[in-house]
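One protein chain omitted, others in place.
Coming up: chain A.
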């Protein structure tokens, strides 16, 4: 594997709008008086794995949430295959919001403790109107891909380990066959073997579907191994 190229993202300067891909253009976002993102550009082209690096508080997770269409930026915009995306979450048509999926760091915080793993995986399909049986069948197929046994699928989150629950979250993220997968420290709490397994599943998926991955990690070894290109977010303003 070749060493990733590195680029540093400046706060200013914009580029031409590339057509295919998911991109943030001059995106700014504040929480109260705290500026988190300040005119940030990031382009994710189909098939590539972009590593996103930066100190704590530099806005990596926030940028992932903006690109994941969960937050509307205060200024700037997100484009999807060259077309600007207006709004976020359920204000967007399913045809767009299901193209991007996020895998979060903590699977416990990202799953409903009342649902079985099978229902957790099938939830995004049910939410877009797929029938119960059809959703279950597709979920089972994905569960196998990520290495969840049928026995595990009947359990609820409290009865499985973090590694097993994160496998379910990955299956859920892939259930709509997204073109973009955003991994926000998704393997930070997993052991080396589970991490390598999930990375393998994601890489295979990328190859098959020509999907792009945004990889946020603090682990330099993982970044070097996995990312084809690394982008540095500058530290937060005023620090």
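By definition in this document, a residue touches a chain if its C-beta (ideal position, glycine included) is under 8 Å from a C-beta of that chain, and two chains touch if they have at least 3 such contacts; residues count from 1.
Methods note: contacts and distances are computed from a predicted model.
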Query = One chain of this complex is not shown here; going by its UniProt record, which of these names is it: "Nickel import system ATP-binding protein NikD", "Secreted protein", "Acyl-CoA dehydrogenase" or "Cytochrome-c oxidase"?
reply = "Nickel import system ATP-binding protein NikD"
Remark   = The one residue from A:139, A:190 or A:233 touching the chain left out of view is A:190
Inquiry  = Among A:55, A:82, A:131 or A:150, exactly one should touch the missing chain; which is it?
reply    = A:55
Task = Using the touch rule from the top, list residues of chain A that touch the missing partner.
result = 55-57, 105, 147, 149, 161-164, 188-197, 199-200, 218-222, 224-226
